[in-house]
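Take a look at chain A:
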Amino acid sequence: GCTSRNEPGESAAPGASGGTEGASAEGLTIAFVPKLQGIPYFEAMNTGGQQAAEELGFEWLYQGPTTADAAAQADIVRSFIQQGVDVLFVAPNDPNSMAPLLEEAQAAGIHVATTDTDAPDSVREVFVNQASVEGIGQALTDTLLEAMGGSGKYAIVSCGETAANLNAWIEVQEEYTASEYPDAEIVDVVYAGEDQAMATQMATDLMNSNPDLTGLVGECTSSAPGVAQAVQDAGRTGEVFTVGLGTPQSMLPYLESGASSGSILWDVEALGYLTGWAGVQLANDGDLGDLSGVDNEALAEAEYDEASGVLLLGPPTVFTAENAGDYDY
Partner candidate 1 sequence: MTDTAQRTDPAPGQGPTPRLEMRDISKRYGGVRAIRHADITVRPGTVHALVGENGAGKSTLIKILAGAERPDTGTIAIDGHDVSIASTTDAIALGVQTVYQEPQLFPELTVAENFFVGREITRGPTIDWRAQAPRMLELLDTVGLDRSLASQPLGALSIAKQQQVSIAKALLEQASVLILDEPSAILTDAEIEVLFGVVRRLAADGVSIIYISHRLDELFRIADEVTIMRDGETVSSQPIGELTVREIAERMVGGEIAEGVHKEGEHGDLVLELEHLTLDGAFSDVSLSVRAGEVVGLYGLVGSGAAEVGEVVYGMRAASSGRMRAAGDDRHPATPSEAKRRGIRMVPANRSSQGSFSFQPIAFNITIGSLGLLGRLGWVSPKAERRISDDLIRRLAVKTPSGRQPIGAMSGGNAQKVVLARQIVEQPRLLVLAEPTQGVDVGAKEEIHRIIADLAERGTAVLVITTDLAEVQRIADRILVFRSGRVAHEFPPSASQASLLAAAAGAVDDPAAAQTATGQPVADLPGRPTPGEEPR
Partner candidate 2 sequence: MSTDTVAPAAAKPLSLRRILPPIVTGQEIVLLGVLVILWVLLGIFTPAFLTPASIGPLLVQVAPIALIGVGMTFVIITAGIDVSVAAMIMVSAVTTARMLVAFDIPAIAAVLVAIVIGAALGAINGFLIAYGRVHPIIITFGTANLFQWLGLRVFDSSTVNGIPSTLEFFGRGGAGSTLGVPHSFAIAVIAVAAAWWFLRYAKAGRNLYAIGGNQNAARLAGIKVQPRLVWVYVVTGALAGLAACMVIATGTATLDQSVGSGKELQVIAAVVIGGTSILGGRGSVVGTLLGAILVQTVVSGVTQLGWPTQLGFLFVGIFILVAVGTDLIRERTRRRA
């Protein structure tokens, strides 16, 4: 026949080359498909994953689409299925669309899991979560309102209109602000896409149309420096405070100048490391809750929730002018 799918043991045999049992990671291939390549966030996860690969001795594959596009991402996932990797991690652009594909991967004998963004209604075995939705939303709100003095008007500059995780964080921010900071108010949520210049312009427009605005949130890694830049350009550092989810290197100049009061993120490299480690555990049917063997202090607070299948990195980190320089991404 024209197909090899009826010949067992061909593509449907993960780890055919290694096949070693036990705790060893030798010969394992673990693949990770990010939402988008080339942005510091996912490249840092890649760095962490590679570090884990070196230390634990598996092969780490990383390939992402050039645009944050669900269809392009699916093509890459399909090629990894074809390559017969042992474990496949995905940070899905669109959780719903990834679910059937993960099912296909599992049927081909591959361990499937998500990281960074979950695909809740899928067959994924574990979700490696950087921080809880509540944790991020609350940290953003607390950090900003601390700078704003606990009251005032602020606005959010988000990115892709449809990004599920950003929208979830915004929801938490809205609820948490209403409940915890009655004197504070979110006046607007705008969407700038992945375009820094657009984020900057929108932040400028927001400051102009709301003269009493004292806070801005940059909801993703491209708008976080964008809003800080807008405040700096307008010469209103110290009057308008910003926080955002920015990578340390891109935020460092603004943290130092005071245009940004803090960047809420987590140790992204550690997240990559944790992903790699979880992959090894999955392949060996190991215990995801047993992090005792892990020699990485950034993972100290990681914990596994068996019921939901979520492996949590820990609470988010607040980067400030003092500690942002310690990270090289």
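Inclusion criterion for the candidates: all candidates are chains of the complex that A comes from, given by their letters.
Quick note on the criterion: a residue touches a chain if its C-beta (ideal position, glycine included) is under 8 Å from a C-beta of that chain, and two chains touch if they have at least 3 such contacts; residues count from 1.
Everything numeric in this text was worked out from a predicted model, so none of it was measured.
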Selected partner (touches chain A in the complex), from 1 or 2: 2
Complex contacts: residues of chain A adjacent to candidate 2: 37-40, 43, 66, 161, 187-188, 190-197, 200-202, 204-209, 211, 222, 225-226, 228-230, 232-235, 249-250, 252-254
